[in-house]
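Let me give you the structure first, and then I'll get to my questions.
Removed from the display is one protein chain of the complex; every other protein chain stays in position.
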Amino acid sequence: MKKIINQPEDSLAEFMRGFSKAYHDVVALHDEPLHFARAGGATSGKVGVISGGGSGHEPLGGGYVGVGMLDAAAPGQYFSSPTPGQIHAATASAHGGAGVLHVVLNYTGDVLNFESGAELAEMDDIEVSTVILDDDVAVEDSTFTAGRRAVAGSIVAMKVIGAAAERGDDLAKVTEIAKKTNDAMATMGLALTPCIVPTQGEPSFDLGPDELELGIGVHGEPGVRRVSMMPADDITDALLDAVVKDLELSSGEDVLLFINGLGATPLSEQYIMYNRASDQLEAMGVNITRSLVGNYFTSLEMAGASLTVMRLDDDLTSLFDAPVHTAGWRAGM
Amino acid sequence: MKKIINQPEDSLAEFMRGFSKAYHDVVALHDEPLHFARAGGATSGKVGVISGGGSGHEPLGGGYVGVGMLDAAAPGQYFSSPTPGQIHAATASAHGGAGVLHVVLNYTGDVLNFESGAELAEMDDIEVSTVILDDDVAVEDSTFTAGRRAVAGSIVAMKVIGAAAERGDDLAKVTEIAKKTNDAMATMGLALTPCIVPTQGEPSFDLGPDELELGIGVHGEPGVRRVSMMPADDITDALLDAVVKDLELSSGEDVLLFINGLGATPLSEQYIMYNRASDQLEAMGVNITRSLVGNYFTSLEMAGASLTVMRLDDDLTSLFDAPVHTAGWRAGM
Amino acid sequence: MAVATLGADWALDWMQRSAKAVNENRDELIRLDRAIGDGDHGDNLDRGFRAAIDDLVTASPDGPGEVFKLVAMSLMSKVGGAAGPLYGSVFLKGSKAVDGNGELDGTGLAEMLAASLAGLQARGKATTGEKTMVDAWTPAVEAAKAAAAEGKAPAEVLRAAAAAAAEGSDATIPMVATKGRASYLGERSAGHRDPGSQSTALILAAAAEAAESLG
Partner (left out) sequence: MAVATLGADWALDWMQRSAKAVNENRDELIRLDRAIGDGDHGDNLDRGFRAAIDDLVTASPDGPGEVFKLVAMSLMSKVGGAAGPLYGSVFLKGSKAVDGNGELDGTGLAEMLAASLAGLQARGKATTGEKTMVDAWTPAVEAAKAAAAEGKAPAEVLRAAAAAAAEGSDATIPMVATKGRASYLGERSAGHRDPGSQSTALILAAAAEAAESLG
């Protein structure tokens, strides 16, 4: 395992300490229970927005805490959801008197721990509302499974939700926008190489030197189909087809096109995907009115990427455009 | 070679087209000769600032073109400097009547091609001034070599230089600040794994499964020392020692601490380095008044990182803080 | 001849043996979870049981009920993942089923295990056949009840439960998951053992060993 770490079990604590020092003007790291909150504390009268999940999806953790996005975040161990205690603490840090929205990624562990966290917060008389994100179309939605997974689209959801809370929407309205945002988006990804979780010391999965996996999960959960390497255009078409079909996109609609890198895939490869997807969408008569390309939700150093399309209306567009100041996403301020 | 590309020789063109579509509000891609310029064109009366170099150092190329940073950039093939024709064209696009500064990274190819590019621009009566960056302390400065290399510190230099031009400094003053900036900084890096240039199809160098290379060049040029894997703290100390010695840093000084990822190294590992370096600098009585951590100058998907320290005074600090709006660096606007 | 009731010593020994078993099988649990999940089950439980043991050492629990309650709290506050709250519920409901801080006879054990399973299902909403740890707990509880009804000693009740859990875990191999992370794979989850059912089998085997070691 070639990594720039000291003792594997100290990695998370050392990284978080470094992060919070480098960004002390934006985020504050709280111990026992561990969570990140905005440097200035909760904003009085504003709906608090928190999220949380396993570490290793960078720059998640503290990276999206700040004005215009999250008020607090509860980071778990690598790829493992945070505990109810952490979620409770993050909720309390985010509470400005107007209630707190839990933005939960749809994994059993996350859902269970957030449920308990919400119970603890409600015992403190904090009003909690929950939205469960599930943008990944790789996994068929069906009443026989735990539903779809949440992947890169979650970051755009956090941005939009955070902006709604920032402009003063109340808890019911922020929750409604959160659900609408989740319904408006679909994502599918692929991986070329696995990552190594420091505390596991071994690759998260094995892929042959000439294989790629479509629909891979961001924790290395097996995907939909393992296929031989294909050209970027074919890969992009496969992802885009699934996404377009799920959204039932039609000509004349406005969308955000978002290519997300999983860690080790160069930006240039992400833009090659963007180039193809934008040509295909334009050929369908779909208008790409907003774009996002980069490593917004990684799986450590996995090589691979995902493609998200989000249907935009005027309100979602203005929330997407609203000022934001976090370590991982900054614009307009 | 597992990459999300189509034909290797089309990679650059496809990536650049995708990039310029995604960021059409910030940059414009010009063909024949190929270069990027600000979407709005040159700013009348402002000193133009351009740079250029081999592609593959992401998000360089067009990624730092925009308000507060570069006016234009000339991207070469992967790891190969741009041609005089490209540099000439970028210079013309950047010229707002107040002359143009060439920010050149110290590699023989870049220096030679920028010399010719400057000659061509001067034939058009554009006043050109040149600064040669060489922040890498891994390579000893000596009259018997082509000097030191330019690495990640270059990005901070482009930011500071761009801010000076933006506030209205004239060509002589911008050039002076550029030289001062270069003198104020020192960098050293390391690599754990090589990258693969699409048109070469093979790893840029070989490292054993338990080896790392200190002082690696950003194109895979061999470094100073190949050693067995060491803990992050030891790696960081080795880099920091070389940098501190070069700068002759002493207690009470204000500095920027910048950790740059080469591509495939997770942010968490970069923050582990930051965590160590900041502790060490604080122990020396040095004040870290500004921080920067992330993939600002990659070598495609190389795993590794570099550490830059830059001595700050009030002017450099305010230039570092000035608003900037590019694809790769955005703050304050 | 086997002891007739089990108390705090047994409960502590069980937890210590569980921690050891999980630690020794950490890589195996990681490997199982990597095939149909995210590969952290071994790490999650190893971290959780270490924390539980640390907490048990500083506290001095008076009876098995207190031991289980402390373990439940440690797992819920230190583990995260699905296993944290699920095993948390297992031990929390188990602790509530222990009358006061009394000792447990065969019937008491069977009741405690049944309460644990009920807690697990209340939390995770899974039933048998969904390829989760429920598929190990359910036969274990049935076996324990049957053994207790026959008047078997605590060690025998637990040995029956452990054997049934191991078989229940084997039975998860062909199943298609419909709960938890493995359910995202649909049909592709078939052909792999559920990691949580395996950790359940390990933990129940540790319970039996702890009882058997009392002679």
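Here the chain labels run A, B and C in written order, and each chain numbers its own residues starting at 1.
What we mean here is this: a contact is a pair of C-beta atoms (placed from the backbone, for glycine too) under 8 Å apart; a residue touches a chain by one contact, two chains touch by 3 or more.
Since the model is a prediction, treat every value here as computed from it, not as a measurement.
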Next item on the list: Counting contacts across the entire complex, name the shown chains the missing chain touches.
Entry: B
Next item on the list: For the chain that's not shown, point to the residue among B:Ser204, B:Thr236, B:Gln270 or B:Thr308 touching it.
Entry: B:Ser204
Item checked: Given B:Pro84, B:Gly162 or B:Gly304, the one touching the chain that is not displayed -> B:Pro84
Next item on the list: Give the residue, chosen from B:Ser51, B:Asn113, B:Thr298 or B:Thr326, that touches the chain omitted from the document.
Entry: B:Asn113
Item checked: Options B:Gly18, B:Pro59, B:Gly76 or B:Gly294, residue touching the unrepresented chain -> B:Gly76
Notebook entry, point to check: Can you list where chain B touches the absent chain?
Noted result: 33, 54, 76-86, 107-109, 112-113, 115-116, 139-140, 142, 144-146, 148-149, 197, 199-200, 202, 204-205, 217, 219-222
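Keep this in mind: only the chains that are shown with their structure count from here on.
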Checklist line | Identifier of the chain whose CA centre is least distant from the whole-structure CA centre | finding: A
Check: At what distance in angstrom does the C-alpha mean of chain B lie from that of chain A?
Finding: 29
Next item on the list: Would you mind pulling out the distance in Å between where the CA atoms of chain B average out and where those of chain C do?
Entry: 55
Checklist line | Centroid distance [mean C-alpha coordinates] between chain C and chain A, Å | finding: 33
Notebook entry, point to check: What positions in chain C touch 2 or more of the other chains?
Noted result: none
Checklist line | Junction residues of chain A, two or more chains touched | finding: none
